[in-house]
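With one protein chain held back, the other chains of the complex are shown just where they sit.
Labels for the chains are A and B, by order of writing; each one numbers its residues from 1.
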Amino acid sequence: MMARPIPAFIPALAPPLLLIGAWQAASATGLFPAQVLVPPSEVMRTLASLAVNGELSAHLGQSLFRLVFGFAIGATAGLAFGAALALSKWIEALFSPLFLAVRQVPVLAFVPVLVLLLGIEEGFKITIVAVAAFFPVALATFDGVRGVPKAWFEVARVYRTPLVPFVARILVPATVPPVLTGLRIALTRAWLVLVAAELLAADSGIGQMMEMGRQMFRIDVVLAGVIVSGLIGFALDRGAKWIERRATRWRTA
Amino acid sequence: MSMLLKRPPARIAIGLVVPVLILFWWQAQSQAGGARALAFVPLGSVATAFAELAGSGQLLDDALATLSRAVTGLLLGGIAGVTLGVVMATSRLVDRLVGPLYHAIRQVPLLGWLPLIGLWLGNGDGAKLLIVSLAAFYPTVLNSYEGITHVEKRYLDVGRIYGFTSVQRFRLILLPAALPLILTGVTQALAFAWIATIGTEILLGSGSGLGAAMGLAQAQQRMDVILVAILVTALLGFTLNDLFARLRGHLLRWQGASA
């Protein structure tokens, strides 16, 4: 009765395949110098050799180490600061004007400041990742905690719930969904800023690999870096969304 | 004590406590001497640098260069983004064809394109503008798509009853109904375009612009100049945002207080 529908992935795969095909064909014409266009097969070969000789995993390891370390610091600080800002009127009065003002500065504008303060070593990269993660997490935590209905605080007061169970049983579960969204946004933001920082000043990492590729006119290395950084970005976003879904399942269940 | 928090002048004073303490601490660091003095420049020299840069017209040139780059990129990327988002939402075929490619390309960290674009276009204005436009493009595609696909059917029914042509349906129903989300996309695009402008200027480090000034000042170890550039960047960013929020409020005045 019904014609079997074409699976959704076939039209979805068509344009990327066409693009890769056209790219391969264009580079085969020999009209473009190798600094401008290399065939996709060449990029794949480079990617494979970088993977085999361990160069890729060394760069990737460095980048991920910086990301995890910086993100952990920035997110923890953001959580604590956002919660404190939301819970205490005094802390809000003291810190929120400064917080709002500093938020106006694009994170990358801190790069020159931090380079002068910290040099271009690991400390700088971890700090810039932490700064990038701090703001979205702090903001989401503040909004999340402020979003907890006032009635719940009143219930806790009526039953004289001690602070620890109140935080563990009421505050945390209620704020988990918005905070997780904030953490996910912070994670992709941190990845963006880290790659940018590595482009500017680093002796290792995915960003540095791409920058070296550019300086040596190795477009295959640059493209390999683009692919890897895209895959990492995708994995981070998907992974965070997966955790978000699992952790907030109780809301719909 | 908490009465104090309810009085606006007192609140402002309290809000100034931490920034003033930081400034004092900074000033103390600058006088401590040694290696740190290089980074912690005296506050007086920041003011001097501001006067100097503003006086020579350098600051105005840089600010205008950054501003025009951000606005041009926002317009180019925003118009392209809204167009693609709307076309994807109205045409299943385009959605199927372009959607996956869009989502794949979007995964690459924005500034990760810089080395590639640098190889292709050099590190001049073209490369910067392309990145800034791309920054504005992503969120507008996404939000316009969402806006159009979520237009309520009950409004479309009204269009059918009065025999709307497809042009009328688009102009009088789909577009205005999607406008709130489209403008949310443009708000995000503005923020991303601003970050991308400063970022590309710092990273490519050529030509004029506030980011280029910061990059140069970093190389010359002039913290005072960096701080002036950051201050101006923050003020301009805030102003742009505020102006756009007003424009948005005007365009969405039909939403009333609930919006």
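Going forward, contacts are C-beta pairs under 8 Å (C-beta built on N, C-alpha and C of every residue); 3 or more make two chains touch, one makes a residue touch a chain.
Assume contacts and distances are computed from a predicted model.
Note on the omitted subunit: UniProt lists it as "Sulfonate ABC transporter ATP-binding protein", one of the names in "Tryptophan synthase beta chain", "M50 family metallopeptidase", "Urease accessory protein UreG" or "Sulfonate ABC transporter ATP-binding protein".
Shown chains touched by the undisplayed chain in the intact complex: B. Among the residues B:I79, B:L97, B:L121 or B:I173, only B:I173 touches the chain that is left out of the figure.
One of B:W120, B:F164 or B:F244 touches the chain omitted from the figure, and that residue is B:F164. When the missing chain is restored to the complex, the residue among B:K6, B:R154 or B:H250 that touches it is B:R154.
Residues of chain B in contact with the chain left out of this view: 154-155, 157-158, 160-165, 168, 172-173, 176-177, 179, 253-258.
Here is the rule we use: only the chains that are shown with their structure count from here on.
Look at where the CA atoms of chain A average out and do the same for chain B: the two points lie 18 Å apart.
Residues 2, 5, 11-12, 14-19, 22, 38-39, 93, 96-101, 104-105, 107-116, 118-120, 194-195, 198-199, 202-203, 211, 214-215, 217-218, 221, 223, 226-227, 229-230, 233-235, 237-238 of chain B are the ones touching chain A in the complex. On the chain A side of its complex with chain B, the touching residues are 8, 11-16, 19, 35-36, 89-90, 93-98, 101, 104-113, 115-117, 191-192, 195-196, 199-200, 206-207, 210-211, 213-214, 217, 219, 222-223, 225-226, 229-231, 233-234, 237.
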